[in-house]
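Below: the structure, in structure tokens.
The complex appears here minus one protein chain, its other protein chains still in place.
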Amino acid sequence: MSSIPHDHAAGHEHAHEHHPGGIMRWITTTNHKDIGTLYLWFSFIMFIAGGIMALAIRAELFEPGLQLVEPEFFNQLNTVHGLIMIFGAIMPAAVGFANWQVPMMIGAPDMAFGRLNNWSFWLLPFAGVLLLGSFLSPGGAPSAGWTLYPPLSVQTGMGMDMTIFAVHIMGASSIMGSINIITTILNMRAPGMTLMKMPLFVWTWLITAYLLIAVMPVLAGAVTMLLTDRHFGTSFFNAAGGGDPVLFQHVFWFFGHPEVYIMILPSFGIVSTVIPAFSRKPLFGYASMVYATASIAILSFLVWAHHMFTVGMPAAGQLFFMYATMLIAVPTGVKVFNWLATMWKGSMTFETPMLFSIGFIFLFTMGGFTGLVLSIVPVDISLHDTYYVVAHFHYVLVAGSLFAFFAGIYYWLPKWCGRMYDETLGKWHFWLSFIFFNITFFPMHFLGLAGMPRRVPDYATQFTDWNAVASIGAFGFGLSQLLLLVAVLKAIHSGPQAPARPWEGADTLEWTLPSPAPYHTFETPPAVK
Amino acid sequence: VVIFIVVFATMFYSIYAHRKSKGHVAAQFHENTTVEIIWTVIPFIILVLMAWPATRTVLAMKDTSAADLTVKITGSQWKWNYDYLNDGFGYFSELSTPYAQIENREKKNEHYLLEVDRPLVVPVNKKIRLLITSSDVIHAWYLPSAGVQQDAIPGFVRDDWMKFEKTGTYRGQCAKICGKEHGYMPIVVEVKSEPEYAAWVADQKKKVAVAGGEVDKTWDIKDLTARGEKVYAANCAACHQANGKGLPPAFPPLDSSKVATGPKLAHISTVLNGVTRDGKPTAMVAWKGTLSDVDIAAVVTYERNSWSNHTGDAIQPSEVASAKVAAK
Partner (left out) sequence: MSTNPTGAAPYYFVPKPSYWPITGSFALLLMGFGAACWFNAYAAGPWLVLAGFCVLLTMMFGWFGRVIDESEHRMYNAKVDLSFRWGMSWFIFSEVMFFAAFFGALFYVRNMSVPDLGGLDQKLLWPNFTPAWPTNGPYLKDVFTPMEAIGIPLLNTIILVTSGGTLTVAHHALKAGHRGALKAWLLATIVLGFTFLFLQAYEYTNAYSALNLKLSTGVYGSTFFMLTGFHGFHVTIGALMLSVMLARILRGHFDASHHFAFEAAAWYWHFVDVVWLLLFILVYWM
């Protein structure tokens, strides 16, 4: 999340090079570090945008009755909140990390395709404009939920079309980004860096990229069918013509479930890097981590219909998807236990990255357990589309993906900008986030169990108390994120100079480079034992 | 749930314990196949233990046979229609919370947002088969206290069942996002003892017979518009707006529209049969299944004599009935 000040970078340029300066540098860059920085800042901006929508949602839900927004607008906020957070905040942040770290961790000079890398990034802001711009279109933004289920999504206005195209563009960006990352990993490792010597973060991204290439086109297909159903009279999702609205759900979740692992695997990678560093002990069970990641990826293609237990599928289908879903807990459990074993008898210190990683393990596991609860068909039938689900996925997404990214930011910030962040500020950020996170999302379990449906702007009076608590928590959580901004900006501008390897236990390749990492690194490959 | 808590407690303990190891010299072990196998196998066993009862429940839940009573439930934006297939009557069930409460101008009732004009009435201790479908978008009939949630999918009928052991009122809501009033689509089920239920059914059948009488009578234009206004507000205003101006381009205005000021028959059949484009239904669905002939006659009369439309036509239910026949 840092930017190397321009003049600083220029000092490293080779004599014959001509690089554009100022804004043109960022627009035309083919450098993985620049692009990584762009990704991370973009993702932070989207996080704020999505977060503000979340706050609007929480404000409306503070008490029963309609206060601030119309129901239709509420639905739009909710839909765009989901889409922006997933496609705008979490995924680009993960790609940002990959851009910065993958080449440095495997000893490559840059990403395999520099220009394509630039395009992958620069598609995103444009797609973002299209998606957010839909608020201004007649009829407003899409309001059918981020899952865009037809026929509701066939009813709405032009905003839906803009969203569909935005999804196409973001999909193209993800596919190109993933091709780039896979190629980099497969082809550009330094000599001696065998696959099984790669840092786990690289492994998780290799598998994530594979998932992305496999499912983003499927999403593109799904929204394309939606588009033609909307405008060209096709009947994919229309029973009158022999189609089925549920078909969309199948196609969507065939994308959607791997998608949630796309959002969590890079986080697993970050946590697997941070935990050993602060335990001063090698990662426990490296090989089993790799296999666990791969199993999660494979299983993720077989569980999609656990989002659809209430559509009325045959019992055999429900059972199959229930078993397959439960099975994912096994490899995920292996990971959790490996992290614990890494810490076990280590010599731990608790700097901010470590705190976020531990917070991650703790809260993600809770989210994982609620996921497991939801995978049980009879239970899910009572809890589907209630706030229990909302609680589940915010535990795995916010306390999971997002916390791990925070850990990654604090961990690598010294490498990125050459300066240390303020540890006290970081710890405040962690503790406030941790506490407010739980205040916000823990009560949602109770709401769900009491039967409060999700995606409603208003609710029955018995849900009032917990909603009020959640809303207060949400504002606290949101404000705590300002600390991140402050911590990062402060580090960039006035943090103390960072040594090449600020973390005693860190042993991956990037720490052999000076801090900040020079503009071009590993132009000749390092030798890896 | 117990397993959940046990695993969770272990988890919490281990993290807590590790924190104390601050200052330890790092032990450098990082591979131990036995432990790894153990913690692969144990979760697996736990899962099997969880899956077993779940499987039995699933199979039981799917068994909709041998029902005592069948009700067809149709979701539509934003109300439910209950159709007693065995007894030949049915009705709509809609939110009855006054708008003033939603907009915070009045104190909220005890059952704010969970109250309807006409609940679904069922007998106690009977297996009730539900045939759930929808006439527009996907809704979900969700009654947590009975453990029922089934999506209502347009064009498909999905079945489910429920059974109540106690009389009383059970409340739930539409659970699948279905548009702007998704949050205002409650479900109320009133479980009555068997004799009470029988009396209720008899009463309903009587009402149907009375409604039959309304069809034959010749209506006065005033009564028609008055009734039509209500029908319009309940069914049409969502799209065409109370002021008749619609929401172009999606929903055309009816105020001064060619159809609403043109020939009567075309107007009636538009409402009866809906509008199709390229052979497909548009958002303007056929209303003949949802509204009675009287209601259609009333709403058409209302539309032809409201806003700036002044045709002076009074459409009689019999005209609607004959238009129906003509269409066949």
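Think of it as A and B in the order they're written, each chain with its own count starting at 1.
In the analysis below, a residue touches a chain if its C-beta (ideal position, glycine included) is under 8 Å from a C-beta of that chain, and two chains touch if they have at least 3 such contacts.
What you are looking at is a predicted structure, and each value in this text was computed from that prediction instead of being measured.
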Option touching the unshown chain, where A:61, A:95 or A:108 are the choices: A:108
Residue among A:45, A:66, A:239 or A:528 touching the omitted chain: A:239
Listed residues A:188, A:308 or A:341, member touching the removed chain: A:188
Touch criterion as defined above, residue of A:44, A:74, A:97 or A:119 at the omitted chain: A:119
Contact with the hidden chain (one of A:62, A:254, A:412 or A:503): A:254
Contact set of chain B toward the excluded chain (per top definition): 72, 131, 133, 155-159, 249, 278-281
Hidden partner chain, residues of chain A it touches: 14, 16-17, 19-20, 24-25, 27-31, 108-110, 112-116, 118-119, 122-123, 125-127, 129-130, 133, 137-138, 157-158, 161-162, 164-166, 168-169, 172, 175, 178-180, 182-184, 186-188, 213-218, 220-222, 224-225, 227-228, 230-236, 238-244, 246-247, 250-251, 254, 520, 523-525
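Rule of thumb we're sticking to: only the chains that are shown with their structure count from here on.
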Distance from chain B to chain A - Cα centre to Cα centre, in angstrom: 35
Touching residues (chain side chain A, partner chain B) in the complex: 64-67, 70-72, 75, 138-139, 143-145, 149-152, 155, 157, 233, 235, 238-241, 244-246, 279-288, 310-312, 314-315, 318-319, 322-323, 326-327, 329-330, 333-334, 336-338, 340-350, 358, 361-362, 365-366, 369, 372-373, 376-379, 381-382, 384-386, 450-451, 453, 455-461, 505
Contact set on chain B toward chain A in their complex: 4, 7-8, 11-12, 14-15, 18-19, 21-32, 35-36, 39-40, 43-44, 47, 50-51, 54-55, 57-59, 61-62, 101-104, 108, 110-114, 132, 136-138, 140, 142, 144-145, 147-151, 153-156, 158-160, 171-184, 249-250, 277-281, 283
